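Handing you this structure, nothing more for now.
One protein chain is absent from this view; the other protein chains keep their places.
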Amino acid sequence: MDSAPLLGSLYVAVAWLAIALLALISPGNAFFARHLAFPLGALAGLALAAFGLQAVWSPAEQMTLPLGLPDLPFHLRADPLAGFFLMLLGSVATGISVYASGYFREETAGRLALIGLQYHVFLASMAFVILADDAYLFMVAWETMALSSYFLVTTDHRQPAIRSAGFLYLLIAHLGALAILLCFGVMHGGKGDYTFDALRAAGLTPLWSTVAFLLAFFGFGAKAGMIPLHAWLPEAHPAAPSPVSALMSGIMIKTAIYGMVRVIYDLIGGVRWEWGILVLVVGAGTTLFGVLYALMQHDLKRLLAYHSVENIGIILLGLGMSMVFIGFGHPAAGALGLIAALYHTLNHAVFKGLLFLGAGSILHSTKLRNLNDMGGLIRTMPKTAFYFLIGALAISALPPLNGFVSEWLTFQTALQAPVLQNGVVRSLLPLFAATLALAGALTAMCFVKVYGIAFLGRPRESGNAAAPAGGYGHDAGNMERFGMAWLAAGCFVLGLFPTSFLLMLNRVGVSLTGQGLSNEALESNWLWLVPTAAAQASYSPVIFLIVIIGVTLLAFLLVRHFYHGRVRFADPWDCGFPDQTSRMQDTADAFGQPIRHVFGPVFLMQRHMPAPDDRAPRFSLKIEDRHWYLLYLPVARLVGYLSSKIGLLQRGRISIYLLYSFLTLIGLLVFVR
Amino acid sequence: MEIALVLGIPLLGGLVLALVGHKRWAPEVNAAMSFATFCAAALLTAKVVADGPMVALEEQFFVDPFNVFLVALTAFVGFTTALFSRPYMRIEEHHGRVNSARLRLYHSMYQLFSFTMVLCLLSNNVGILWVALEGATLSTVLLVSLYRTPASLEAAWKYFILCSVGIAQALFGVILLYFAAEKVLGPGGTSLLWTHLYEVRHQLEPTVLSLAFVFLLVGFGTKVGLVPLHNWLPDAHAEGPTPVSAVLSGLLLNVALYAVVRSKVLVDGALDRNFSGNLMMGFGLLSVVVAAFFLSRQKDIKRMFAYSSVEHMGIMTFAFGMGGPVAAFAGLLHMTVHSLTKSAIFFTVGHASQKTGTQNMDEIRGLIESNPTIGWGLVLGSLAILGMPPFGVFTSEFMVLTTAMHEHSWATPFLLVALGVAFAAIFGKVQPMVFGATTARRLPHPPALIPVFVHLAIVLMLGVYIPPYLVDWYRQAARLIG
Amino acid sequence: MNSAPAIAFQILQSVLVVLAAPLLMGWVNQCRAWLQNRSAPSVLLPYYTLAKLLHKDAVIARDASPLFRLTPYVLFGCMWLAAGIVPVLATGLPFAPAADIIALVGVFALARVFSALAAMDIGTSFGGLGARREMLIGFLAEPAMLMTLFTAAFISGSTQLATIVDTLAHREFAIYPSLAFAAVAFLMVLLAENARIPIDNPTTHLELTMVHEAMILEYSARHLALIEWAVAIKLFAYMTIGFAFFVPWGIAEAGNWAALPVALAALLAKLALAGAGLALLETLLAKLRLFLAPEFLSSAFLLGVLGMLIHFLVSG
Partner (left out) sequence: MSLASQLVNLLAAFLLLIAFAMLSQRRILTLIHLFAWQGVALAASTFLVAHTTGQTHLYFSAALTVLLKVMLIPWVLHRLIDRLNVKWDVETLINIPTTMLIGIGLAIFAFALAAPISQMASTLTRSTLGIALASVLLSFLMMIVRRKAVPQVIGFLAMENGLFFAATSATYGMPLVVELGVALDVLVGTFIFGIFFFHIREQFDSLEIRHMEKLKED
């Protein structure tokens, strides 16, 4: 069949919808929702990944559904870009769905039915966002996605914090959606035709295309979580059940990247370098802000959420560089930047999904989410600890895992700067690369903190009821472990065989920018990752891994062969101070202390230090986001002020009301005269 | 024939219910009559869709796609509201807020109100249209004060005075229209017949018509609830019984807007410039913005949704003001989905406030826990009215916004701000009401929630799929008024 | 490229680095002792220490996880890998294209992360303290290092070490002002990364100041030996990176046996000088307070960035 990938993807999306409905229909004992829905959803995801992969390598194809507006039936299209994101969605959703089938198993029937419904509607709407080929279907899918995820976030709606998080989330999502809607309004040529084909053909003036770009950037940025529109993200992601956090952080915010690429590269077209500079500046700010605030967190899921902000910043850096290069007429370098950004998108989906799942397993088994209460989990949850370590190393951009590859590609893009003619811009790009370097190192620091505090050391608050002296909880169940293993394998595959993905992304780049990587890059085999030319840069993760394992093993064997393997066990050295307790270990807050010291002005801190004579000394620290005070609260106050002023219009006096009518009448009559 | 049925059934129903007095089965009769009206309206619709526009009874009545669509909508919402009011008013009676005399008044006036609505829509005579619209005020004013509380009396008084005065201005507009028409059509009965006016609209005197339009806009606009003429609206919605709020928002405002749009068509014919359109866009925009800011300070749940009606009437007025096939289509669609959604919201709101014994939003909590259907109905309805896809309200807002962006891009920042503020306001208030721990008690009668979900299902359907015949129908209507 | 002689070169270099690294350590210590007017220990002392440690029984805390025992090997492996990438004796090594300068920095980061994790494994307050300080230094040193390397990368249009060295060593001589900035920055990073004065003092175990030593407090015997060895290789690797960038002359082509003696001699000379220089620096400088370390390193970072900008200004 000709339209296999598109039709197949459509079937998968419909299958998800069907699962959603079936989950709702059998609420009695929720057998379906409990045992079948999520595994079936995972299978569908696997199929979607395959179709997406096929779509990348097939020519673009379109179809219409007999639904939608008059004159505007739903248009669907599968092209390489969509195919890539479908693959991302499908493959990551597979792991998360398997995990979810274990995670949600103990929910009550009613809740489970609702979760099953919302979860699969969420998945289906994301698929439709990617498949949409007209503005209307796109918006419908986009907002359905927001709505279904909102309900998932508020699953535990009895907690006020979760309610307000959900509200904030939906509000910002809606504002962003309005901006996107207006962006489509700008692009459509007044012919009432909202298909993407028509929008592509619109031919805007530079002014209007810049307006469209700004609207799209704002609208999609709100969903992606770039500053200063990120405020919802660290609230909503921790509030949601962990598989949902993983979906949101792993996939949903990537649909915003999809939207950005689709609208800016494909629909508006004619990318200008000034746009790229804006994207770079925002991206750099987002990156640094995200990682610095992540370092300050002690709520594990919140910390991960801030890292999502950071990684969106990294993706934006790649996109921005790409736009700068394209704007200056260097599509090859532009394609490289785009590829780097998209590759990071995929990588982030995989490792952030993995990390959120790991956090979910911790939460599930210990009921803890505050790092300061954890410790020593590696002993009770060794398997989770292993998977989490892989995720942590991947997000810290350490070779040979996947996070490194995409950051490496981004650096390579920045190093193309000498081709630019504009001296200022040329010297700016390395600065953004410096930001990326800084963020990478800070991320590593943050994950040393997370891993060291949560999994290593000894349990901290042993007074905690959930924390028996020997440690907490139990390891994750089989399904949960399988889900994590799937994504952890993804980290390895993406890290070790980047060339095949590079070639795939090259097709995406060619389809969007008209030009791809150099021939030398394309001819390199699976072993060698060569972005431009072998003399310029190359990287072979497989060899890298083999050597590092080989050398490590060699060292081990040599030591064992020439010497002995004798080991004695003892208490840790107490420095001559025998009364140490596990509470004296470093806490998450303490770990961030140097950063607070160095970057003090960035944070809004409220600290309470114990006095020397305190009976029960406590240290408390509250870090707040300055954006609240600089942006959100002023806006809220302005709205409050305006509405209080407007409220004065209506003071209950009928005479005044009559006067309004009277004045309106007189005013209009004067106007008519 | 069908016209006679559509008009006769509610009139008969009103008389019967008034004469017989309150009986135990009065709510059922009310619902049955409304159902019969709906059936007749469906017949009429089928006929018009098949045979095209027609006039009847010495041209005093006429039906075209525009008004038959509203007749069908009116009859449908009238019917579902009657279904809803059956348990609702029983619970009110159980709570001792109404007695049988007032129920008699309520049921008969409900039918008479339906009658005036249908009359207003079907009348070919602009004068009778005015009379019917004033009749609608008269028939609902006593319903607003049904509870005889100080607040409800105050609300009804304001409603009565403001609407009567407003509509008096419209009468002046009608006189001016007649004055202009007489020049062309000669004195006598035909000069006020819309079908005739429509044919000669290009020959009407522009000065007079522009003046007439001002009076008509102020007059009918008062009933539409355009800012700053809207002040009666929140009070009347908040203090009357909920079924009345539902029909006020769902039907009366639509019909008043219908009158404005009809006037606009004539004025546009007479004037070259887009005079009426600009005025309507201005009023629409003002209503949207002001109502959005009002929304964020509400404490009373019905009052809040009343302001939401002001906002949505503003959007429709803006859409019709823009004109053109897309915007007019969007306006008509918005009329449909707004009246369905808003009445559905009022149904849930009614039961919610009965369950919690208050209309104060700070005291309503945890509806999803205590009664999932009411809670989900409210939250889905609110999301729908806020323009969340895949509900149909989004469809029309999509068309309005994108058209506005293209043709009147200056207006879009205002719309954007207003929609954002409205979203924050309404959703920020609805969310705590549906989530969290509950404050509700049991109801003595099972609530009627089927209408809620029927309405929402239709709105949902219109969001993803508009049946072709409906599209045709809208298109024909849009052509008439675009 | 992947000819047998080239592979032989690769193996030769790797083995040489591993074996020679403790010698460099000994040389630095000897120089420092001379400069400080102490009687110097044998230049071979590091070898004796390693042998002693390897023979001892390992003592491990009861709570230690497998990560703790794995880390010394990983550290050693990482450093060995780094030594294989850097063109110490020759360019065009068969293994070199597998990792460029960015990957090299990645290798060091990997090692750092593992050592910090291992430090936190036991759950003593010292381990955490050391890890925290190490990461603090690392997060600043790593970007500074990258910026330095980028300066060179921009000059040569490549991030491949081999290409960079080729460009700098074999083209006609040119003065790159940007490299001067980069060199200073690199030196600062080198000091910080290798736990030298003024950032850390490799000889102290004072709680308030120690960084690296705090992290490895729980290690003993063969594990400690591997770590110490890895530290020595790291210093060696860093120095040779510096040579490759700033004084690349004398380096051989892989497989060119004839050039080997020259390259070896050049390397020895450079190392001797650099070791002495390091000892001199350590003698002249005082250790900084911990919270001055960020300032020190951010200056390095800024110098690196400045070097890059100057490259663009001058060449543009």
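By letter and in written order, the chains are A, B and C; residue numbering begins at 1 in each of them.
Methods note: a residue touches a chain if its C-beta (ideal position, glycine included) is under 8 Å from a C-beta of that chain, and two chains touch if they have at least 3 such contacts.
Predicted model only: the values in this text are computed from it and were never measured.
Across the entire complex, contacts from the unshown chain go to A, B. One of B:34, B:74 or B:145 touches the chain omitted from the figure, and that residue is B:145. Residue in contact with the omitted chain (choice from B:128, B:352 or B:393): B:128. If you put the missing chain back, the residues of chain A touching it would be 647-655, 658-659, 662, 665-666, 669, 673.
The chain not shown here touches chain B at positions 60, 125, 127-128, 130-131, 134-135, 138, 141-142, 145, 148-151, 153-158, 160-161, 164-165, 168, 171-172, 174-176, 178-179, 182-183, 187-189, 191-192, 205, 207-208, 211, 234-235, 238-239, 294, 297.
Note that only the chains that are shown with their structure count from here on.
Compare each chain's C-alpha centroid with the centroid of every protein C-alpha atom shown, and the nearest one belongs to A. Distance from the chain A centre to the chain B centre is 44 Å, each centre being the mean of its Cα atoms.
Separation between the centroids of chain B and chain C, computed from CA atoms only, is 78 Å. Centroid to centroid, with C-alpha atoms defining each point, chain A and chain C lie 35 Å apart. Shown for chain A are the residues that touch two or more other chains, of which there are none.
Of all residues in chain C, none touches two or more other chains. Per the touch definition, chain A reaches chain B in the complex via residues 67-70, 74, 135-136, 139-144, 146-147, 154, 157-158, 160, 163, 166-167, 170-171, 174-175, 178-179, 181-182, 184-186, 188-190, 192, 194, 639-640, 642-644, 646-647, 649-650, 654, 657-658, 660-661, 664-665, 668-669, 671-672.
Note for the complex: chain B touches chain A at residues 157-158, 161-162, 165-166, 169, 210-211, 214-215, 217-218, 222, 228-229, 231-232, 234, 279, 290, 293-297, 325-326, 329, 368, 383, 386, 388-390, 394-395, 398-399, 401-407, 409, 412, 416, 419-421, 423-424, 427-428, 431-432, 435-437, 463-466, 468, 471, 474-475.
Residues of chain C that touch chain A in their complex: 54-55, 57-63, 65, 67, 73-74, 76-78, 80-81, 84, 95, 97-100, 102-103, 106-107, 109-110, 112-113, 116-117, 119-129, 131-133, 135-136, 138-143, 146-147, 150, 153-154, 157-160, 163, 207, 217-218, 222, 226, 291, 294, 301, 304-305, 308-309, 312-313, 315-316.
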